[in-house]
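Partial complex: the chains shown occupy the same locations as in the complete assembly.
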Amino acid sequence: MKVSVYRKAHFNAAHRLHRKDWSDERNQATFGKCNNPSYHGHNYELIVKVKGEIDPETGFVIDLKVLKDIIEEKVIERFDHKNLNVDVEEFQDINPTAEYIAVVIWRILRQEIKEDLELSVTLYETPRNFVEYSGE
Amino acid sequence: MKVSVYRKAHFNAAHRLHRKDWSDERNQATFGKCNNPSYHGHNYELIVKVKGEIDPETGFVIDLKVLKDIIEEKVIERFDHKNLNVDVEEFQDINPTAEYIAVVIWRILRQEIKEDLELSVTLYETPRNFVEYSGE
Amino acid sequence: MKVSVYRKAHFNAAHRLHRKDWSDERNQATFGKCNNPSYHGHNYELIVKVKGEIDPETGFVIDLKVLKDIIEEKVIERFDHKNLNVDVEEFQDINPTAEYIAVVIWRILRQEIKEDLELSVTLYETPRNFVEYSGE
């Protein structure tokens, strides 16, 4: 029996959409108010989905306490109360759009979750704007 | 990298479930209190999902400001504060069940979103009743 | 010990803002798209607050099953899946603004709740617009 298990977490971060290799004009024209030089921020809501067979011993696909701790240690501690553009290594060369933040988080977690488990990441930038990445 | 991007919107509308080609008795028997001749209404919540490759230039699958404006212009302005049965052209011959409203919105948006992007529409009639259509 | 007890309920209804004694022009100028002649509608969320002493016998201020049944019988059955302007007696001469709907519901419930209990009614017209009436 294959079941999907979801764990929700959140982090608060500042960011701006900006390409260092573009002129200020082009950045402003493309990213609008999201390009504000002094940054803005979000309460990011993160939903991590892990899909796989139920372990008949425990009745778990993955122990949610374990999944919670992985998310906490590998994502939240590194992203929470940070400026994504300034403080987080992965975004030195990647523009922190919601799409790329989801991809970065997926890549971080993919290394921590056993290979036979499918992984998907949903990231809410606001309650009205969100994205999902599954490794495709 | 293929990412799904979601945008949430809402509209407030009146409707009733009713087939003009059926007797009042059959309408009442089939649709119950949703058939009330003087209508009832909902705060419809709409979630539009667009899935495709991230544009490496912008980091966007689709610019959410653009998606927001398409939804606003093509759906919300035509459906919000309206009576679906009376005021909206598409429902002159289609019974505005949640299923068909989702299909109608999908068809409207499909013409506005580039063909290489997948499109899916989720429509909440109430927080407890909702539907999803992906063009199948 | 005085405790406030809250019970949430909801109803789906059509309405329009309109004064019969005003011209169409004045109605339209004052109420805008809420004046649409063929109505629009909402999922109204209702929160009823009852405040009073805890009964030391039961540990209840009021039995929530009793409160639920009063709200169901006196408000929901009369308002749900209705057109407030057309189908509900109280709005034949009262414009169903959120403010007046809350007042009408408070008056209905005030007759059903014991006098030594305080009563307050909060009504959500949308998740972003809501009102509260306490009998002042």
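Per-chain numbering from 1; labels A, B and C assigned in written order.
One rule holds in what follows: a contact is a pair of C-beta atoms (placed from the backbone, for glycine too) under 8 Å apart; a residue touches a chain by one contact, two chains touch by 3 or more.
Values in this document were obtained by computation on a predicted structure and should not be read as measured data.
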| item | value |
| --- | --- |
| Full complex, copies of the single sequence (shown: 3) | 6 |
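Note that in this section only the chains that are shown with their structure count from here on.
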| item | value |
| --- | --- |
| Contact graph of the chains (line, ring, star, complete, other) | line |
| Longest centre-to-centre distance from subunit C, chain (CA-based) | A |
| Between subunit C and subunit B, distance of the C-alpha-averaged centres to the nearest whole Å | 28 |
| Shared interface positions of subunit B, touching two or more other chains | none |
| Subunit B partner contacts - residues on subunit A that touch it in the complex | 17, 30, 32, 94-95, 97-100, 102-103, 127-133, 136 |
| Residues of subunit B that touch subunit A when the two form their complex | 1-9, 54, 58-61, 64-65 |
| Subunit B residues within the subunit C interface of the complex | 10, 12-15, 33-34, 36, 38-43, 80-83, 86-87, 126-127 |
